[in-house]
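Quick one: the structure is below, and I'll ask about it shortly.
All protein chains but one are shown at their positions in the complex.
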Amino acid sequence: MPYILVQVTDEGVTREQKARIIAGATDLMVEVLGKDPESTFVLIDEVKTDNWGHGGEMVTLRRQRERRGG
Amino acid sequence: MPYILVQVTDEGVTREQKARIIAGATDLMVEVLGKDPESTFVLIDEVKTDNWGHGGEMVTLRRQRERRGG
Amino acid sequence: MPYILVQVTDEGVTREQKARIIAGATDLMVEVLGKDPESTFVLIDEVKTDNWGHGGEMVTLRRQRERRGG
Amino acid sequence: MPYILVQVTDEGVTREQKARIIAGATDLMVEVLGKDPESTFVLIDEVKTDNWGHGGEMVTLRRQRERRGG
Amino acid sequence: MPYILVQVTDEGVTREQKARIIAGATDLMVEVLGKDPESTFVLIDEVKTDNWGHGGEMVTLRRQRERRGG
Partner (left out) sequence: MPYILVQVTDEGVTREQKARIIAGATDLMVEVLGKDPESTFVLIDEVKTDNWGHGGEMVTLRRQRERRGG
């Protein structure tokens, strides 16, 4: 009965990508641990880049710098 | 000082239902563990059905199949 | 398909208390939201009092003070 | 490689406040544990006051009572 | 910069299984979302069967019933 939480930045994850994440994470539980898909939950939490800090700063700012070539 | 996180699919949970979940979960901590309600937090996280996977697929798709009688 | 996480301090929660928390939280989902118990997970996370801070200090220290009548 | 989740009520947290939370929590990991900021994540989750229970009731209602002087 | 939390019951997950879960979940982020493995965390939380409720009862009891053929 696994519970899997996937937190990613909210940068345009498509429905098709969500479906692949759900299927892939569930398959992993089935293949590696022999779990039943019917008792496997996968939750995707899309977090705004203003609300995700990495390296001590907002991901929003990191992205801007990356785009400027920094 | 309990912390309770309730994750449910975002399918029209009403304010009155939220109030009952908060009261019920808090009462449970008081009755079973003798906790102080003032140091009990209950958080309700409503998750979009596209972002919740069950049985390897989006709950959105499961719901559609259920409605079709599948 | 609710997921409920209950975090409490690790201060001797008995098996019988865990069973009551699991049953009570599941019932709450059934009664308030009409959820299926078979797709309801309840997880209990017992946290050491050294690892739980409240009011800016370890719960371990708060408990000591409470016992001394402070 | 710390992961820090900060859950607060959604009551107008500004961008500048988010930046300070991210920087402050990251600094704490660097100073106390000698962690690398580049492998430190800080996530801020803003929770609606209807979805946060404290003392057995919605924070929304507590706030109303506080404003009325109760 | 994904964060993935995998909660499973503590029923003898081997080191090799953990390694496969970590690799598989990371690969999923790389393949589906183009994420950098170096900013992908995968945490495995093994939960005692007494502390995991399913269907309103402890998984420990469900397992006993399953073994008895119920």
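The letters A, B, C, D and E name the chains in turn, as written, and every chain counts its residues from 1.
Operating definition for what follows: a residue touches a chain if its C-beta (ideal position, glycine included) is under 8 Å from a C-beta of that chain, and two chains touch if they have at least 3 such contacts.
Remember, predicted model here, so these are calculated numbers, not experimental data.
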Inset, instruction - Can you pull out the displayed chains that the omitted chain is in contact with? - result: B, C, D, E
Legend entry - Candidates B:1, B:33 or B:59 - the one touching the absent chain: B:1
Legend entry - Where the unshown chain meets chain B, residue by residue: 1, 3, 41, 43
Inset, instruction - Spell out the interface residues on chain D facing the chain that's missing from view. - result: 1-9, 13, 17, 20-21, 24-25, 28-29, 32-33, 35, 39, 52, 54, 59
Legend entry - Absent chain, residues of chain E that touch it: 15, 18-19, 21-23, 25-27, 37-38, 40-46
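One rule holds for everything that comes next: only the chains that are shown with their structure count from here on.
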Inset, instruction - Match interface A-B to one of A-E, A-C or B-D, accepting only the pair for which over half of the contact pairs are the same residue numbers. - result: B-D
Legend entry - C-alpha-based rotation, chain B on chain D, 0 to 180 degrees, nearest 5: 120
Legend entry - Farthest chain (mean CA position) relative to chain E: D
Legend entry - Cα-centroid distance, chain B relative to chain E, in whole angstrom: 21
Inset, instruction - List the centre-to-centre spacing of chain D and chain E in whole Å, with centres computed as mean CA coordinates. - result: 27
Legend entry - Multi-partner residues of chain A (each touching 2 or more other chains): 1, 3, 7, 21, 25, 41, 43, 52, 54
Inset, instruction - Have a look at which chains touch which and call the overall pattern line, ring, star, complete or other. - result: other
Legend entry - Touching chain combinations (by label order): A-B, A-C, A-D, A-E, B-C, B-D, C-E, D-E
